[in-house]
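Have a look at this one.
Here the complex is missing one protein chain, while the rest keep their positions.
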Amino acid sequence: MWKTILRRVLIIIPEVFVLSILVFLLAKAMPGDPFTGSINPHTSLAHIHHLMKINGLYDPWYQQYWNWLVHLFHGDLGMSYEYQEPVTRIVGERAINTLWLAVFATVLTYAIGLPVGLYAGRHQNSRGDHAIRMYTYVTYAIPFFVILVMGLWIFGYLLGWFPTTGSIGTNVGSGFPAVISRLQHIILPGILQALFGLVGIVQYLRSEVIDATHSDYVRTARSKGVPVKDVFKHHVFRNSLLPITATAGYSITGLLGGSIYTETVFSYPGMGLLFVSAINYRDYTVITALVLMYGVLSMLGTLLSDIIMAAVDPRIRIE
Amino acid sequence: MSLIEVHDLEVHYPIRSGFWNRVTDEVLAVDGVSLSIEAGETYGLVGESGSGKSTTGKSIVGLEKPTHGQVIYKGKDITKSANRQKLDYNQDVQMIFQDSLSSLNPRKRIEDIIAEPLRNFGKLSKDEEKLRVLQLLDIVGLDADALYKYPHQFSGGQRQRIGVARAVATNPKLIVADEPVSALDLSVQAQVLNFMKKIQRDFNVSYLFISHDLGVVRHMCDNIAIMHRGRIVEMGTRDDIYNHPMHIYTRRLLSAIPETSVAHREEARAKREAVEKEFQENQQRYYDKDGKVLPLLDVTSTHKVALPADEVAKLQREAD
Partner (left out) sequence: MAQNDPLNKKSSISAEDLTRLSKEAEATATPSSRQIIWKEFKADKIALTSAIIVVGFILFVIIASFFIPAGSYKAVNIMDYFNKPFTPDFWLGADSSGRSVAKLLIVGSRNSIGIAIGLTLISGTFGIAYGLISGYFGGMTDMIMSRIYDFMLMLPTLMFIIVLVTIIQNYNAITLTLILSLFQWMGSSRLIRSRALAESRKDYVAASKTSGTSNFKIIFREIMPNISSLIIVEMTLAFAGNLGVETGLSFLGFGLPNGTPSLGTLIANATDPTNITQYWWTWLFAALEIIVLCLAVSYVGQALRRSADASQRLGDK
């Protein structure tokens, strides 16, 4: 097993390398020079040339890439031209907000998804199962951003249950009231993200449980007189729960992609919203940092899931 | 000159393991097989499953790429795909498969299935092609209304006939028949075998008849090779194999042919047990220290067996 895991870990090195090249090339291809936002009409051409030169923008691309990489390893992602601050600091502030939201949504996804999926599988073709299937079909079919907009409209505006923008109320100060205010702000986007995310879990668990119910080993246990409840507890759950938890890592990719929509709709100041505004301002040090970060996080998430899967499922370990 | 000659054919599959997934071992599916098939004859290739007989057959039609050795046809080594293309090799060498359902594309009508080799190798007009398909169907004993039907609408025996019709469509010189009847009912087996014989007479085609069943092979084959663990343990004429079996593995296979008469049942069983006992106890005499089959040695001009040299010398004296 350790070999499988170690080999899997090693694969990520070329993957990250290719990703970094792609991201770097994208950054280079962005139009305009990065000083457009910080100069004014009176800035002399010579001064711009000077700026370009000291920032290494006249070097060949591979040298620029190398410099960029070296800086990266020192934790230096450059300066944001829009905010005139180190990118690490800006991204860091926003990352915490996104993290809050992501953790909340993930916890919620599993808290709702697991019991619902198990219920649907155990009570196949019951009225509850039909309702759950209806729900997964509807949620799966409708684009995520439309769900967000409708949710915001209904629960944020029409019913007025939740705040509609931002990550914290104005003038709440610090300490306990601030935490409560933050929580209030992530409830609605978190729930919506979870409602969307749990579809996969419910569908997977449901079919797992149904398959297990019809499998020979469950039938044998039943025929020996083991109560249904115990069969599910000892056989079915154990077999389907671990793999489903392992998918948490895979879901990071979707969660991050979704954050762009969620944060735009709820004007929630996380990395997704930062990305959208950075694009609008052509703030490409920030853009580069975010794309790279999202990519690396996705890769790490997938790595994590692969490792858990390998640990859980003996079939993957076999060489 | 023989129609086709196989020289020292080897098909090895790599086993990868270890941290870098490097090739650490090999499965010797076929490990040095030589044989030659004459025009118009039926050559039997017999062995248990996993003995490498199917892989040998597939290498001869060009479906499997050998790791070593040659298959000589018209003076060219057809294990190279360039040579196969140059000769239009598969126009002359065709194959019949064991699983008749899987070997016919379920989404194609019978007409398109049988016409497939015709379209690839010949230049027939639409009508000529259809006529030929109808004639082929007629020869294998199927009606014209099979033309626009799908494979699943036929019985196993009928499907195997369709497989044969496709194989003979291009007037091949050799057909590799890989267990053509082992998936069929006993009653249907005889039918299919009989019309395969009829086709052989009519078209002067050779068969490489692959089977695990020496009972079936007896009725079909002129020459027989017995394979075990990727190598040939014994080869010879039908008489050599059935009446003078020398290798313990051949005798083991022969003793496994079911005895139909009740009177000899006990006798056959005692014989079977004796052969099995000898096979278990005297392995080292018939196989080398790694359990591999020994090299083949001539006993008579037609009969070869994989036994130690001193043993073969003794057998040769007996034969004379």
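Letters are used for the chains, namely A and B, taken in the order the chains are written, and counting of residues starts over at 1 for each.
Just so we're on the same page, a contact is a pair of C-beta atoms (placed from the backbone, for glycine too) under 8 Å apart; a residue touches a chain by one contact, two chains touch by 3 or more.
The model shown is predicted, which means the values in this text are computed figures rather than measured ones.
K.L.:
Going by the touch rule at the top, give the shown chains the omitted chain contacts.
P.N.:
A, B
K.L.:
Looking at B:Val61, B:Leu193, B:Leu253 or B:Leu294, which residue reaches the missing chain?
P.N.:
Answering carefully, the residue with contact to the hidden chain is B:Val61.
K.L.:
Can you say which of B:Asp8, B:Asp202, B:Asp239 or B:Glu318 touches the chain missing from this structure?
P.N.:
B:Asp202
K.L.:
Which subunit B residues would touch the chain omitted from the figure, given the whole complex?
P.N.:
Subunit B touches the chain not shown through residues 58, 61-63, 88, 90-91, 93-95, 97-99, 102-109, 111, 116-117, 120-122, 124, 127, 130-132, 134-136, 138-139, 144-150, 152-153, 163, 166, 171, 202-203.
K.L.:
Residues on subunit A that touch the omitted chain in the whole complex?
P.N.:
Counting over the whole complex, subunit A touches the hidden chain at residues 15, 18-19, 22, 26, 29-31, 137-138, 140-146, 149-150, 152-153, 157-158, 164-165, 253, 256-257, 260-261, 264-265, 275-276, 279-280, 282, 287, 290-291, 294-295, 298-299, 302.
The rule is simple: only the chains that are shown with their structure count from here on.
K.L.:
Using CA atom averages as chain centres, what separation in Å is found between subunit A and subunit B?
P.N.:
57
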